[in-house]
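Omission of a single protein chain aside, the complex is shown with its protein chains in their original locations.
What follows is chain A.
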Amino acid sequence: MKIIVAIKQVPERDAQVRIDASGKWIEESDVQYAMNESDAYALEEALQLKEKHGGEVIVLSAGPERVGTTIREALAKGADRAIHVDCNDLATRDALSVARLLADAIKPESPDLVLSGLQSDDLGYGQTGVILAELLSVPHASLILTVEKTDAGLKVKRELEAGWFQEIELPLPAVLAMQSGGNKLRYATLMGIKKAKTKEMRVVGCDDLGAAQPALATLDNVTLPQKQKSTQIIEGDAKQAAATLVEKLKFEARVL
């Protein structure tokens, strides 16, 4: 099976983000970057499918030069080769525009399966996989936890809300948007890291892909969220704060 996994490099979860001078995005120089979490699960699923059924895993990532480190990490974990869509303006592109870039990079490869993570931890549009399927004219399923190859195509387990699940059968080629938690993530081995350096990473210019069109939705400014409640922050060292909290829960909130 030839599988393409779309991964995104995002600010690390614990990164302290600051709004930049334009007020339209974050100060990128401040933060460390990592592989988006649900994309890491998509990569893991792809590697496991390859181990069971053979074939090739190709990593696809759009973004500036720095995404090369995340691509190398994916190669070190076992992906065979990579395509880097070199693009500096991802944050200002809408979900359709980014999906067009990725779809154009995918088409010449004619993969059997395209996997993406469900949602990115930065912009969180949660649409890339679904739009990719539309642009590639193939069926899709989202919120997928496990994937099983069948004679007719795939049988997947989809997460529904409030603890419910569903199995879905679909033919190949297809696109799946993977939910986190379906597998245990692997670490790259030392050997893997060494090997990754020799694997092919093809860079495609963003201008060569995705017909330019004006944005359909724009992010006009970024602000700190409005507080919904006024939180009483309890000061003091751990012991003092704990004692004060117990008092407040008992006599003020009356929940003890």
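Throughout what follows, contacts are C-beta pairs under 8 Å (C-beta built on N, C-alpha and C of every residue); 3 or more make two chains touch, one makes a residue touch a chain; residues count from 1.
To be clear about the criterion, contacts and distances are computed from a predicted model.
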Message: Missing chain, UniProt name, options "Electron transfer flavoprotein subunit alpha", "SCO-like protein", "Acetolactate synthase" or "Urea ABC transporter substrate-binding protein": which is it?
response: "Electron transfer flavoprotein subunit alpha"
Contact residue for the chain not shown (choose from A:G68, A:P139 or A:G192): A:P139
Statement: Hidden partner sits against chain A at residues 11, 13-14, 16-17, 19, 26, 94-97, 99, 121-127, 130-131, 133-135, 139-143, 159-171, 179-181, 184, 214-229, 231-234, 237-239, 241-243, 245-246, 248-250, 253, 255-256
